[in-house]
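Only one protein chain is missing; all other protein chains are in place.
Chain naming follows the written order as A, B and C, and within any one chain the residues start at number 1.
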Amino acid sequence: MEINYKSGFQVPEPSSRPGDTPNFSYLSLPSPLDSVRPDTSCKASEMRDLAYGLVRVLDDSGMAVGPWNPNVDAEFLVRGLRAMEKTRLFDERMMRAQRQGKTSIYVQCRGEEAVSCAHQMALEKGDMCFPTYRQQGLLIAQDFPIVDMMCQIFSNAKDKLGGRSLPFFYSERDYGFFSISGNLGTQFIQSVGWAMASAIKGDDRIASGWIGDGASAESDFHAAMVFASVYQPPAVLNVVNNQWAISSFHGISGGAEANFACRGHGFNIASLRVDGNDFLAVYAASSWAIERARKNLGPTLIEWVTYRAAAHSSSDDPSKYRPDNSFDLWPLGDPILRLKNHMIQLGIWSEEKHQALIDELTLEIKEAGKQAESFGTLGKGSKPSVSEMFNHVYKDMPAHLRRQRQKLGV
Amino acid sequence: MEINYKSGFQVPEPSSRPGDTPNFSYLSLPSPLDSVRPDTSCKASEMRDLAYGLVRVLDDSGMAVGPWNPNVDAEFLVRGLRAMEKTRLFDERMMRAQRQGKTSIYVQCRGEEAVSCAHQMALEKGDMCFPTYRQQGLLIAQDFPIVDMMCQIFSNAKDKLGGRSLPFFYSERDYGFFSISGNLGTQFIQSVGWAMASAIKGDDRIASGWIGDGASAESDFHAAMVFASVYQPPAVLNVVNNQWAISSFHGISGGAEANFACRGHGFNIASLRVDGNDFLAVYAASSWAIERARKNLGPTLIEWVTYRAAAHSSSDDPSKYRPDNSFDLWPLGDPILRLKNHMIQLGIWSEEKHQALIDELTLEIKEAGKQAESFGTLGKGSKPSVSEMFNHVYKDMPAHLRRQRQKLGV
Amino acid sequence: MATMNMLQAIRDALDLKMADDDNVVIFGEDVGYFGGVFRATDGLQKKYGKNRVFDAPISELGIIGAAVGMGAYGLRPVPEIQFADYILPAYDQIASEAARLRYRSSGEFFAPITIRTPCGGGIYGGQTHSQSPEALFTHVAGLKVVMPSNPYDAKGLLISSIEDDDPVIFFEPKRIYNGPFDGHHDRPVVPWSKHPASEVPEGLYRVPIGKAAVALEGSELTILAYGTMVHVAIAAAQESGINAEVIDLRTLLPLDEETIVASVKKTGRCIVLHEATQTSGFGAELATIVQEHCFYHLEAPILRVAGYDTPYPHAQEWDYFPGPARVIDAMREILETA
Partner (left out) sequence: MATMNMLQAIRDALDLKMADDDNVVIFGEDVGYFGGVFRATDGLQKKYGKNRVFDAPISELGIIGAAVGMGAYGLRPVPEIQFADYILPAYDQIASEAARLRYRSSGEFFAPITIRTPCGGGIYGGQTHSQSPEALFTHVAGLKVVMPSNPYDAKGLLISSIEDDDPVIFFEPKRIYNGPFDGHHDRPVVPWSKHPASEVPEGLYRVPIGKAAVALEGSELTILAYGTMVHVAIAAAQESGINAEVIDLRTLLPLDEETIVASVKKTGRCIVLHEATQTSGFGAELATIVQEHCFYHLEAPILRVAGYDTPYPHAQEWDYFPGPARVIDAMREILETA
């Protein structure tokens, strides 16, 4: 056999590095008019194309068009815009607080606000999200008291989690927000288990699992896909492809060879690839998948194409591995700007109204921040009692732990 | 929203259980003429159909037809038939030996002989297989000394692995046969790592990884797919779908909703679904994937559709969970019979020649068996020395282990 | 009362809890239609339906990860891991997730799951069907670790475990499923029916988690054991004529230090016995606790009899397995000291 050897070993490389002009030519942008919206009862095998396309609603002129247009009313749009803007301003303030030493670490979701906010607005009370650390929008879109979030971030005495957990690892059962884990991916299969339980009980609550592009390489992703395929539980499985996993671009998790939506095809799971910076597309696709799950028609895998506009976390410096201005050139734009422009196009919004919104939210966050800080910040002011670290290891404290606590004298 | 709830929880169920007539209507059997054989440089995205089809060469009349016909010569066919028959007879003898208490456990590959034998015949010296416990054909097709296999199975003093490992967990580096692990799936990602190393070194050796339909649910499968997608190493990734994983049918690992070949689509890995009981199809598809790998054109995932004709192992009783005569009705037939019939059709073989082959192999195996038994069987006759259990834990025995060995007085 | 072997006692506990609590669900590899490779769930799918007893994909990670999610929902999952050797792929979901969920969420979410898994050697299972990984779990805060040694305890402890709101690793020493194996592999198998602990009450009852039992009273030395090794220890005592006290720990975490300490203070000598490899095995924790609390009562160093620090060999199983002979040697050694 005559064989021509191609040489060596392949390691994928992002299209641009510090010093380069950001290059996003790898992303093709179909028009919202080109996509198809199948019925929620569509067989997964009949909608494979959707994983290779991009569900969009907002066109270049900022109008809502095409089959996925959810046709929501003005009040809904204002709520969505408000949730996104509040999330962003909250993040900014917390980031500053971190810089001032008021907490140990902070993680923003800048650029990805539409994904969590619009998704949340499609969920119902009783549904359960299994988020990562970058879905604070799920809480904020429900008007969760941000002062409580801040108290946890500041690890003060009002931190409901008693200082035990990392600052932004919220757990809010009543808000359908599962306890965040620091171990990437683990919650993805847990969401499938929760959905299986819902199906076993004949309940109509659905689970929404979350994972990042990077973390989708973890084993838990596979387990979630296998179990979702086998038991067809009412779950929506969200992959937030924000293009980066700390310093590694999506190609390092296999996102250059293939995308993340098409991972579902190997399991015959309905798969959507969606413009995650298009608030209306996120809402529409979420609603589709949620309806499908609630009708018990099967799970859906959704790839949200978005961009991590900020650093990975307060400990990270992205200028070390990607061009500084990459978000400015990101072809899907800024989700807040895009919704705002749409609303201005519709004639229901203006720059003035937007400024007023920002002012109002800024004030609200500032007040909340003051209040939270008045209870203390990391290591300053009131703090969770030391004995809290011995609580909730077990339901009832076993003898050996009680002895350890007593020895410490707390 | 008006929602119609479908009820409850789905658990897939095989099409037949003990007492039922075996029902294999789920398997559709395309003609060999219908399949397409792309060039080995074909892009994965351009050959997705192949994962939903079934590569076949032998038609219903036993002739080799269609684009995948490898057009091998008579001598090759005889070699293949011989390897498969020898594998089966070997298994039968070892199974009897287990029943006679000469070993603790045995696992046959009955019904799946074509997969390993024909695959091996497409490999070259220097390539490395990472097999499961059901690919003894990889060794036998190389005329590996069966008496050595038997000595290991009998755990006698000539067991090259010193009695440390389970009977049939061979390790034969010089025969491109990686050490078998009892932990399902683990070797799949290892094969990808080995292939990555080969690419890093600019070598032209390829790795061939093996996994079962059941074990494909394990995390290692996902890791293998992710790494294969990212680094495009020279690997052939084989899923042996013999329809069963102990008592669980392939639907319990997601093989009813989707098949195993299409798992590759989520990673843009070239994927083939192949009639695993068609010796020529196995050889042709293996050759295709091996050439692709050797030319460094990328990895291939292959689903071998076959049937576990025997019990899972000597500890298993399949009549408890599937109809007794299921293999007789298996639509892809018996790989040995099919090749034999083909050769008779070609006029190069006959019932008499076949009987002579069986007689010759039976004698060979019997002689080998006698020889191996003369060295001892489990617990009888010569055995590996007790001190062997302390060897090869580390390259050099550390002090604490030496003390333990000394205390035991060996 | 009924006479049961370990497997029957375990199946009975599962059956009763399934009947008692709709939230109990069982799943794992081959546990559904087939009833499990050791048949511990035989008949349960037929009785309770596929909604509550079902086969799972071969993904230990998936089995436990799904169980954590189900537990958070409000179910009480009892997943089976086919062999304890195969629990490792699920280790992260157990140690980082099931064990931590309550702590992370201030008890808002928790994982009331009972992971049943057959462990231990003595069946010619080689490296991957013989291991005793309990020490990997006793190091994890948030877990409970249980290993019964007889049918009575197995049923009562399994019921307690299922009812417990914390995650429990329930190890089943597979060598004693059918009889109280004492390490004499060359003697005829003794069935459970000859053993008093095979007398098992019919309905629900609990053996409390965290309580050891004195399996054999004695005064010359104390042997701390659990699972199969309890029977080995008793055999060693009886055969040697040494008046040993054998403590059956039953629960490894949280540990019943009181019973241990009381015994060693009485006898002044202590042997720690387990099948798992010695280094960093649970015996190290036991020995450390004993010397912490009984230092002034100890008349000789605490000795360990444990698996050698090698993978579990196949052909040399009976040289590897800590049988009565090794225990007797250790007893003689410890009695000869000082």
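Rule of thumb we're sticking to: a residue touches a chain if its C-beta (ideal position, glycine included) is under 8 Å from a C-beta of that chain, and two chains touch if they have at least 3 such contacts.
For clarity, every value in this text was computed on a predicted model and none was experimentally measured.
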Visible chains that the absent chain touches, using the contact criterion stated earlier: A, B, C
Hidden-chain contact residue, picked from the options A:G111, A:G176, A:G214 or A:G276: A:G214
Residue, one of A:V107, A:A245 or A:V282, that touches the chain absent here: A:A245
Residue of C:P118, C:G227 or C:P311 in touch with the missing chain, whole complex considered: C:P311
Hidden-chain contact residue, picked from the options C:T3, C:N51 or C:S96: C:S96
Selected residue (touches chain absent from view) among C:G32, C:P77, C:P118 or C:G142: C:G142
Residues in subunit A touching the chain absent from view: 8-9, 11, 13, 17, 104-105, 155, 159, 162-167, 169, 181-185, 214-215, 217-219, 245-248, 252-254, 315, 320-321, 378, 383-384, 386, 388-390, 393, 400-401, 404-405, 408, 410
Residues of subunit B (touch criterion as defined above) contacting the omitted chain: 128, 130, 160-162, 164-165, 169, 171-173, 178-181, 183, 186, 188-198, 200-201, 207, 219-220, 222-224, 226-227, 230, 391-395, 398-401
Subunit C residues touching the omitted chain (full complex): 85, 88-89, 91-92, 95-96, 99-100, 103-104, 127-128, 135-136, 138-142, 253, 255, 276-277, 279-285, 287-288, 291-293, 295, 298, 300-304, 309-311
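Here, only the chains that are shown with their structure count from here on.
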Longest centre-to-centre distance from subunit B, chain (CA-based): A
For subunit A paired with subunit B, centre-to-centre distance based on mean C-alpha positions, whole Å: 42
Subunit C residues counted as touching two or more neighbouring chains: 51, 56-57, 59, 61-62, 89
Two or more partner chains touched - positions in subunit A: 196, 200, 219, 222-223, 226, 230
